[in-house]
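Shown next, in structure tokens, is the structure this report addresses.
The complex is shown incomplete by one protein chain, all other protein chains being positioned as in the whole.
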Amino acid sequence: MMTNQENKYEAGFSSNAKKDPVRVVFISKKTSATVTGDPGQQVMTYPHLVVREAIAFMVLVIALVAVALFWDAPLEQLANPLLTPNPAKAPWYFLGLQELLHYFPPLVAGIIIPTLVVIGLVVIPYFSVNVQGKPLWSEDRKRNLWMVLFVLVALVLLLGFSRAWTVLVPTALIGALMLYSYFAAAKSSPRREYLRTRPLSWWIMTWFILVAVVLTVVGTYFRGPGWSWVWPWSNHAG
Amino acid sequence: MTTSFSFQGALERLRETRVWRSIFRRGPARTNRTRSLAIFGNLFLHLLPVKVREKSLGVRASYYLGSISFLLFIVLVISGILLMFYYHPASPQAYRDMKDLRFVVSNGVFLRNLHRIAAQLMVLLVFWHMFHVFYRGGYKPPHEFNWVIGVFLLLATLFLSYTGYLLPWDQLAFWAITVGTNIISAMPAIGKKVRFISLGGNRVGENALLRFYVLHCVVLPLIAIVLIAVHFWRVRKDGGLTVREHDDEPGK
Partner (left out) sequence: MSETKNPPGGKNESAASPKIGIPRREFLNEIAAGALGIAGLGSMVVTYRYLSPNVLFEPPTTFLVGSPDLYPQNSVTFLQDQQVYIVRTDQGFYAVSAVCTHLGCITQWKPELEQIACPCHGSKFRLDGTKIEGPAPRPLPHFSIALTADGELQVDTLEILPLNQVLKV
């Protein structure tokens, strides 16, 4: 046991672990109070995670540099407030929105729908209705089927009335897939079984992604001057 | 043939010098104690825990989507800072600077291409990361708030991309931002005021360019960095990446 007589003028610690033992950290088996469940097999962050991240970074840089050496970023004419190019397109991640603007007024397509999307995303974890991820068709099959059919028909009617075909088609597709999953026999094939056991949240998110992708693809490749429909191979639409 | 000089040996001797040991205090990471210190004693890395779950390391667990998004952010900051040395956020000088970068500046084309491709990829990847976390259930308690932070990071990424889009000051940039800011004015009651503040005026002009430049280079990156730090902290504090029973260990 070290006395403090010799150390009374020292501050800080020396590099000699024997002379001046330093407590580094107590790593106890307990963890943050919010963590439940068994951690399972663990490994040291250094080197295992750090090396993997370093490799990911190197691979990413190689890929980026390879592309940057050969694919030039575009630069059009100097900005001219008096001359609007036709079509005037937003960056690709907003093209879905621009396609939606074709069917609905700016307040709806530009403000209300994006706001609802953001709010919808934010509240996902707080809708603790189905934390276990229960399949949609596992309980109350008939009731759920009627509710799904009601929503689908209402959506299709609303979209058809607004002539929003690019939204209607993927919605109808998802609807068909849902009905297919309802009628699929248990464990008939791995794919059918997978669909059969999907919870409602899965269906809603998949519908959202499909609609967003279709809208973006249409806005990028299928829209030409005046936002008219063009076939991508006939005219340069993108 | 024998080599009397080996780099390993030289490195070992370097590591024993006093100067080195005053900077790097833990010694080679060969024991679990020094490996712990490599994380715990490092300013940047001690956000991470000393141990991680082996199953979370596999590529198929996360596809490293979040990591790659962050690494893209780093690439964008570095390439963006370099681009700032030649870019004047004034009209029409900004456009001339883009031409300069393309024709006159050494490696200007490469840097601009790198910045743009990393930006497009980052938007794509954060969307993909969000969808992947959703399908894995990584938003479920206790991770709810981290998901919300993620949504805000998504918005920050989109706004970073959008403000950057104006800076080349070409037709593509000008009209994309014109359309976007016109949509903003459709907001009830406050729309016109928000558009006025964003543009610094009634039309897309010099003020808009400067404001978007400040947003793109200062405000939004700072917000993003803070949110990223909280996001990482939350992931680790809440027990690390979500693993499923059927996740494989890395290397399998």
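Worth a mention:
Order of writing sets the chain letters: A and B. Residues in each chain are counted from 1.
We adopt the following convention: contacts are C-beta pairs under 8 Å (C-beta built on N, C-alpha and C of every residue); 3 or more make two chains touch, one makes a residue touch a chain.
These numbers come from a predicted model, not from an experiment.
Partner chains of the missing chain, restricted to those shown and counted over the full complex, are B. Within the full complex, the residue among B:A90, B:V105 or B:V194 touching the omitted chain is B:V105. Residues of chain B that touch the chain left out of the display are 1-3, 6-8, 82, 85-86, 100, 104-108, 111.
Note that only the chains that are shown with their structure count from here on.
Each chain gets a centre from the mean of its Cα atoms; for chain A and chain B, those two points are 17 Å apart.
Residues of chain A that touch chain B in their complex: 15, 24-25, 27, 31-32, 34-37, 39-50, 52-53, 56-57, 60-61, 64-65, 67-69, 71-81, 83-85, 88-94, 97-98, 101, 105-107, 110-111, 118, 121-122, 124-126, 128, 131, 133, 202, 205, 209. Residues of chain B touching chain A in their complex: 21, 25, 29, 32-33, 35-41, 45, 48-55, 57, 64, 67-68, 71-72, 75, 91-92, 95, 98-99, 102, 109-118, 120-121, 123, 127, 130-131, 134-135, 137, 139-144, 147-148, 151, 154-155, 158, 161-162, 165, 168-176, 178-180, 182-184, 186-188, 191, 203-205, 237-240, 243, 249-250.
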